[in-house]
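One structure, pasted below without further comment.
With one protein chain held back, the other chains of the complex are shown just where they sit.
Note that the chains take the letters A, B and C in the order they are written out, and that residue 1 is the start of every chain.
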Amino acid sequence: MSELLTPLLGKSYDGLVQVAELPRRGMITLRGDISTATMRNVTTGLTGTAMPGRGRVELAGDGMLAWMSPDELLLVLPADRVPRALERIAKDLASAHHLALDVSDARAMIRVSGADAAVRDTLAKLAPVDFSAKAFPAGSFRRSRLAQVPAAFWCAGAGDFGLICFRSVAEYAFSALSNAADPAGTVGHYA
Amino acid sequence: MLILTCPCCGVSAEETEFHCGGEAHLKRFGPDSSDSDFETYLFQRQNPRGVHFERWRHVNGCGKWFHAARCTQTLEIFGTYPAQTTEPPQALRDRIAEKRPGWTQESVS
Amino acid sequence: MKRYSAFAIAREALRHHSGWDRAWAAPAPKKRYDVIIVGAGGHGLATAYYLGKNHGITNVAVLEKGWLGGGNTGRNTTIIRSNYLQDSSSAIYEKARSLYETLSQDLNYNVMFSPRGVMMLAQTEHEKRGYLRTAHANALQGVETEFVGPDRVRQLCPIINIDGPRYPVLGALWQPRGGTARHDAVAWGYARACSAMGIDIIQQCEVTGVRSEGGKVTGVETSKGAIDCAKLGMVVAGHSGVLAEMAGFRLPIESVALQALVSEPIKPCMDVVVMANTVHGYMSQSDKGEMVIGGGADGYNNYTQRGSFHHIEETVRALVETFPMISRLKMLRQWGGIVDMTGDRSPILSRTPLDGCFINCGWGTGGFKAIPGSGWGFAELMATGASPLTAEFGLERFREGRFVDESVAAGVAH
Partner (left out) sequence: MSTRLAKGGRLIDRSKRLDFTFNGKQFSGQAGDTLASALLANNQTLLGRSFKYHRPRGLIASGSEEPNALVGLGAGGSFEPNQRATTQELFSGLSAQSQNHWPSLDFDIGAVNARVSQFFPAGFYYKTFQWPRAFWKHLYEPIIRQSAGLGRAPTARDADRYEHFYAFTDVLVIGGGIAGLTAARAAADSGAEVLVLEQSADWGGRAPVDGGQIGDLEAEAHCAALVADLAARPNVRMRNRMMGAGVYDHGYVLGYERLSDHAPGTPGPRHRLWRIRAAQIITATGAIERPISFAGNDVPGVMLASAIRDYVVNWAVSPGDRTLVVTNNDDAYRSALTLHSAGLAVPAILDARPGGGGALAAQARAAGIRVETGRGIARVLGGKRVTAVAICAQAGEGAVLETIPCDAVAMSGGWSPVVHLWSHCGGKLTWDEAQAMFRPDADRAATGADGLPFVIAAGAADGEFGLAALVANAHQAGLQAAERCGHSARSGRAQPLPEIVDLPEAPIEPVWMMPQGAGSGLRAKAFLDYQNDVKVSDVQLAAQEGFESVEHAKRYTTLGMATDQGKLSNINGLAVLAGSLNAPIPAVGTTTFRPPYTPISMGAIAGEARGDLFQPLRRTPMHDWHQANGAQWEPVGHWRRPYCYPQDGESHAEAVAREITQVRGGVGLLDASTLGKIVVKGPDAGRFLDMLYTNMMSSLKPGKCRYGLMCSENGFLIDDGVVARWDDDTFLCHTTTGGAERIHAHMEEWLQTEWWDWQVYTANVTEHYAQIAVVGPKAREVIESLGAEGMESQTFPFMAWADREVAGIKARIYRISFSGELSYEIAVPASQGQALWDRLLEAGAPLGMMPYGTEALHVMRAEKGFIMIGDETDGTVIPQDLGLDWAISKKKTDYLGKRAQARSHMTDPNRWKLVGLETLDGSVLPEGAYALGAGVNANGQAVTIGRVTSTYHSPTLGRGIAMGLVLNGPDRQGEVIEFGQLDGGRVSARIVDPVFFDKDGEKQNV
């Protein structure tokens, strides 16, 4: 099998903060009744995380489980585990109406990291979201837009943010983020 | 630039995350309906100067449709509620009536 | 009424302009008129003018709840063109455009019609095909347009970013006799000419009810008392739904805020009107030097005359890409107007379910350019019961599925 290409080929940019594509990971979109115990068990079992509440993400090691909407979760896990995970979901949720799909290649995953305030300042140039530590603490997950494209943001911890956007606009998102992180563009709002 | 609160994901966000879908609670008329009913369903709109029930989608967000009651003169938003209903919740109607004495909801045709 | 001329100005200059009369009279309403027009915007005043001029009907009142010309007539970006695709649209807009050609002389009021040319850029293959189609249609409709190539575009408007890089200009639909006019002057000129014919323009007179008997209109109630009439014309952009409700019917209309902005004035740098629909923006330069820019409409019902700022941002973004030199100009003022959008985005000039009551509305984002043609056709409809100019714009088309859809030519109707 040939090398699997990520949308940004692993690009990164160092400025006020670091903007870097995250290594390829498996992603599964799962729609269904996310309030059931079965759903909780199968999803948390696959990601190794806790179950996120509304507007939240749970992270543990390589695993991530994000609340996308009242009937949708995004599972992130090592890419090679996706086929097995889909089988497992199909089996455990066999009797429940649901939709599970491998979307590992549908999106780009970008990490924005550095001094916490600088990261928040950088993102706040592009997204109409309150990124203050009070409004957006670790574990927050928010779907919004990044300049002109849809994106979802989360806070993994101080100075450590992630975002996903669609694959076709990864280059645009990366350029916009790099531009926002230009060393001469200090804002100092979230300082 | 409006702020809307999506009742589905709980996020309060600016208008650019949303898309407005026009008047809410329209009753669909299908193949057996009269010309007049079908025209009303597709085109005739209340377009009130005042309280308007309307559909919104959280397009740059959770993707869900919901309804909002909004004043088209002041842009006040009286409340938002899930789209899976044929009429506004009573509590919301009461709240509007309290704020806009004399207001009654036009018959939803 | 004194004629306006350079000679009159010279004469008045010698006596400190003390001899100028009122441009229009300020009468109290009579008890009864043959025709009442509600709304003293451009369309309402033009209707009254052509009722008098073409049909000899001068026992007419034009009722205005605020000040004449204070609605969308005075809030638009003043573009005049008739390069529409559908026959019925191009007929009424071309009628209007041709009337604009001689309107200053006709009204003895300089409306500053400036046929500087309107250019609609084709920036995708699809858009180019759409404009070629329009050019073919225009040729058969008697509308003078031409599809021109990028070199001609560059020559006509050197400040355009012809080569993109994002959306290279592939050509343009060019209407050499399109242009602009001074919007306020159109309302004022018609008002003055109406007044001279004895038509009453009654400002600060709000219609609060429509009176009828046996399904036929008999008059209106207003803030200045009840007034009887044999025929009623409603010409109140932005408020049509409210008035229709008084008359007991509903319209296929939603009212939204449409925005516009101007830059600070600069020396002449652009001698044509340019519309770039792929990126959603259009611009011209006023005689004062301001770059006049049309913005987008809000997607939600709105009566506030304020729009959301992101539409301004989208428009300016598009125009900075199309005309890079404007980046260092400054936005002087932005504003909004309430426009009536119909189900097919084309206007309604129609009889109504109430006998004797006619409605002219739904011009959406493009009413200014139509004013003379709209007034001409609507006056004919009201006076005689039918007009070829308005035939396709009846209310019944929504029931029949017989739309007049201009969006098909990739052109947004401004």
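One rule holds in what follows: a residue touches a chain if its C-beta (ideal position, glycine included) is under 8 Å from a C-beta of that chain, and two chains touch if they have at least 3 such contacts.
The model shown is predicted, which means the values in this text are computed figures rather than measured ones.
Looking at the complete complex, one finds that the omitted chain is in touch with A, B, C.
Which of C:47, C:77, C:90 or C:240 touches the hidden chain is settled by the complete complex: it is C:90. Per the touch definition above, the residue from C:47, C:134 or C:301 contacting the chain not shown is C:134.
Although one chain is not displayed, its contacts with chain A can still be listed: residues 1-7, 24, 29, 31-32, 71, 97-99, 101-107, 121, 124-130, 132, 135, 147-149, 166-172, 175-176, 179-180, 182-187, 189. Listed for chain C, the residues touching the missing chain in the whole complex are 4-6, 8-10, 12-14, 16-18, 20-26, 66-67, 69-70, 74, 87-88, 90-91, 95, 101-102, 104-105, 108-110, 112-116, 123-126, 129-137, 139-142, 146-147, 159, 166-167, 179, 182, 184-185, 188-189, 203, 263-269, 278-279, 285, 287-289, 304-306, 308-309, 312-313, 316-317, 319-321, 324-335, 388-389, 391, 397, 399-403, 405, 407-409. Touching residues on chain B toward the chain that is not drawn are 1-3, 14, 21, 28-31, 33, 35, 38, 42, 55, 57, 59, 63-65, 71, 74-78, 83-84, 99.
Everything that follows uses one rule, which is that only the chains that are shown with their structure count from here on.
Averaging C-alpha coordinates per chain places the centre of chain A 49 Å away from that of chain C. For chain A, the set of residues that touch two or more other chains is empty. Per the touch definition, chain A reaches chain B in the complex via residues 54-55, 68-70, 72, 128-129, 142-145, 150.
For chain B in complex with chain A, the touching residues are 8-11, 13-14, 16-17, 59-64. Within the complex formed with chain B, the residues of chain C that make contact are 239, 241-242, 250-255, 299-304, 308-310, 343, 398-399.
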